[in-house]
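Please read the structure below before turning to the comments.
Every protein chain but one is kept in place in this view of the complex.
And now, chain A:
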């Protein structure tokens, strides 16, 4: 009897895995409501169930994409959609420079390019809220924001040089089964520019719901916000045509189960 119960659980587990991991390389993220790090005066954000790429898009993935989509090749791309830095680490339209690795995250891509890549796969870029929601997780906990080690690790990465040259999947898998949200490259989000950042961050605290209250009046409990401040500062400095060495992306997809 006991044996039978265990096997039922086992079968259910397998079934669940099959059910949720239906797109290859994507993991199921169970939606929920949460308070984002920038804490809009207790405004809780709701994130619906969705699927997220387990890894950031790699150079190899992108190589295939430009092969199939000539208009996103380095020499063909419309300048409005990607500036001169686009694919700066590529030798020509179809090949990476020798110094680059196929399994490093693709960088030097614009928001338009990232969006087109995801569109091609029937996916989309994650919203800031979705990205931050999954980004709260460490290896064991879905919301690890109050853990000292979690914040220290992220801040340490922000100080480590040249991490974009590493291969994907080297950082610890988080509680959802997603890799490299922290520790490799910044990632594009669909609405990266939706938070008003003027570049004058000390002024922004009046602008957008205390987004930067931490830089003016911080107490110990706000300490965890610093890593998030840095991500928001990065997003705020971007334009959609920018292509940066430390900026890559991954795609997400609405969950079929949810619909």
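Keep this in mind: a contact is a pair of C-beta atoms (placed from the backbone, for glycine too) under 8 Å apart; a residue touches a chain by one contact, two chains touch by 3 or more; residues count from 1.
Convention: contacts and distances are computed from a predicted model.
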Which of "Succinate dehydrogenase flavoprotein subunit", "Phenylacetate-CoA oxygenase subunit PaaC", "Copper-containing nitrite reductase" or "ABC transporter ATP-binding protein" matches, in UniProt, the chain that is not displayed: "Copper-containing nitrite reductase"
Per the touch definition above, residue among A:131, A:150, A:232 or A:249 touching the missing chain: A:232
Identified contact with the non-displayed chain, of A:33, A:98 or A:162: A:162
Absent chain, residues of chain A that touch it: 85, 88, 152, 155-156, 158-159, 161-162, 198-204, 212, 214-215, 218-220, 223, 226, 229-230, 232-234, 236-238, 242-246
